[in-house]
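The complex appears here without one of its protein chains, the remainder shown in place.
Let's look at subunit A:
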Amino acid sequence: MAQDDLYRTVVLERARTPRYAGPLTDADRHGEGSNPLCGDRVKLQASVDAQGRLAAVRHETRGCAICAASADLMAERVTGQKPAHVSQLHAELVTTVETGIAPEGLGDLSVFAPLHRHRSRIRCAMLPWSALIEMLNDDKDR
């Protein structure tokens, strides 16, 4: 069978055995995103520390391997970050999946670069990020 460099070990592992799944007991931020086209859904819970950094992030994802792995890698990557840095990561990931070229320092998130050849699947990887950005923007509006 021809495999795809999209389904690398890290994607399969994080989809199968997520490290950041489940509810967060002391969450003070809640977000949710869904994709009506495929029924995928991501629920996010986060806590924010006194400096405005994401102290902890957890996700509950019902979706494909790409969506589930993206949510888990996202939760790992944004922990300890301020919203401005999250926005920057989000923008870099958007560019990566559009062009297939990951900037230096994107780390594990660069596994999604092959999505530029699977345009119909880009939204799968971006769903957790859209939910996170929306959650942080809601926070700003408070």
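Note that a contact is a pair of C-beta atoms (placed from the backbone, for glycine too) under 8 Å apart; a residue touches a chain by one contact, two chains touch by 3 or more; residues count from 1.
Note that in this section contacts and distances are computed from a predicted model.
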{"item": "Chain not displayed: protein name in its UniProt record (\"Zinc carboxypeptidase\", \"ABC transporter ATP-binding protein\", \"cysteine desulfurase\" or \"Heme exporter protein B\")", "value": "\"cysteine desulfurase\""}
{"item": "Among A:I66, A:L89 or A:A102, the residue in touch with the chain that has been omitted", "value": "A:I66"}
{"item": "Residues in subunit A touching the chain absent from view", "value": "1-4, 6-7, 12, 16, 37-40, 62-66, 118, 121, 124"}
